[in-house]
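Missing here is one protein chain; the remaining ones are kept as they sit in the complex.
Then we have chain A:
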Amino acid sequence: MRQVVLPRVGTVAAWRREARALAAAGVPAEEVIWSVGGASGDLFAAGGEGRTGALPRTPEYFRQEEAGTRLRLPKAAVDTIESAMCHSDRERFARGYRLVLRLSRGEAVWGDRADADVGCVLRQAKAVGRDIHKMHAFVRFREVEGTGARRAFAAWFEPEHNCVERGTPFFAKRFGDMDWVIATPGVTARFVEGRLSFEETGDVARPPEDATEELWRTYYASIFNPARLMVKAMCAEMPKKYWKNLPEAELIPGLVAGAEARVRQMAETAPAAVPHGRAEKVRERTRALLAEAEPDDALGRLHREIGACARCGICPKATAPVPGEGPVSAELMIVGEQPGDHEDLSGRPFVGPSGRLLDESAEAAGLDRGAAYVTNAVKGFKYAPRGKRRIHSKPDAGEVERCRWWLDLERELVAPKLILSMGATAAEALTGTGKGILKRRGRIEEAEDGTPVLLTMHPSYLLRIPDAGRAEAERAAFREDLGAAARLLQGMA
């Protein structure tokens, strides 16, 4: 039997070193008795020379190393096992060493929860993780007198496991500009001038209360909603064992006891029959404040009306209707199908991928998009939600028909000389039918009022063609249609 005594500070690091040496020497798990205590961490300061382990680095040690097991573990396993070594279970070191040997020899598989050792280590690591998490949550600092320019704070905390060394680097990252001490019954962590150190706890006195605690208790009592009393849920997450070091916990019994009466009082408070006089005045002033100024041009007024439309179910589900954009004096009106994701978010037509394709093609074809009035047959984005994305759905005939009201008004106001209709939906709204668009493209038809309508494909259709060769051919045809529109406009001038 070998006796290995681990120090109280630096316990896990020492266990790891010992385990590695013992494994190298081929010492079986059942021959080691592990314990903690006695010597302090200082022994390790000398770079391993003062090891408490049973194996000095003699020639015999190196001969044994060849016979023994070289420890090779998955990275995730090392971290989890080290975490489990902080558990308060006395058997943890023996189990950890046994598991390390078994994993290295391939007798156990990391992650196999059905294996007793793996399962237990995972469970204990989780318990330690939870304890550390609770430490991060429930340590309460009190301000104490500092020595230098930095403010100083101190806390007393009682964790369930030995998690001070593993848990306190978090505080060093968080409170980098102040000095602090976290004392626990076993080990004390000290952070001074940016350096974190550990020592065995000598002084078990709690730091004196500071004035901010009263404010914190005020907050705790006020944020509690008596109408939702759920003591069990609170105790599951804030177990009673932590209460003695939480300044707010002393309020809990009173808050719980008083909750019922407060709820009863709320229930008995009848709504005020007449709201107090000030309220009506405030409401009126608010209405005036929020009222938007009336636009002074007809197109602006039309856009505002479009913005408020709820004639069908599309727009309340989307962000807002997207009116057209462009000069009221435009000679060319470009009509697409409906806004897409980008257009819906920004409230402007053709700003997404289709808009970019339209811009590029128009530029190549010598057509000035900025001079045109660009709009859509349907003003709202119709979609189906798929997780974090919206999938475009085609507006139905009824919706197109209803939204034609707005398109007609836009057409009336802008009175373009030529309309470029992109895609089947636009063709449907402008000429009465969207059928056979592939055959009709490039043709000039007439809108109800006789305005010439040049038909072409929708840019979003061009973006969806998977075959690169065909896509390029279609884009060229699209550019050609845009070029034809530009020539027609020149002819009309």
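Just a few scattered comments:
Simple rule for what comes next: contacts are C-beta pairs under 8 Å (C-beta built on N, C-alpha and C of every residue); 3 or more make two chains touch, one makes a residue touch a chain; residues count from 1.
Basically, contacts and distances are computed from a predicted model.
In the listed set "Biotin synthase", "Cytochrome c family protein", "Response regulator" or "RelA/SpoT domain-containing protein", the entry agreeing with the UniProt name of the missing subunit chain is "Biotin synthase".
From the options A:Ala205, A:Ala267, A:Leu438 or A:Ala468, the residue with contact to the chain not on display is A:Ala267. Only one residue in the set A:Arg285, A:Arg301, A:Lys394 or A:Arg470 touches the chain that does not appear here, and it is A:Arg285.
Residue A:Asp112 is the one among A:Asp112, A:Glu412, A:Glu448 or A:Glu472 that touches the chain not shown. Screening A:Ile33, A:Ala76, A:Ala227 or A:Ala397 for touch with the missing chain picks out A:Ala227.
In the full complex, chain A contacts the hidden chain through residues 109, 111-114, 119, 133, 136-143, 151, 153, 155, 170-178, 194, 210, 212-216, 218-234, 237-238, 246, 248, 252, 255-256, 259, 263, 265-267, 269, 271-273, 275-276, 278-279, 282-283, 285-287, 289-290, 307-308, 310, 316-320, 344-347, 383, 385-390.
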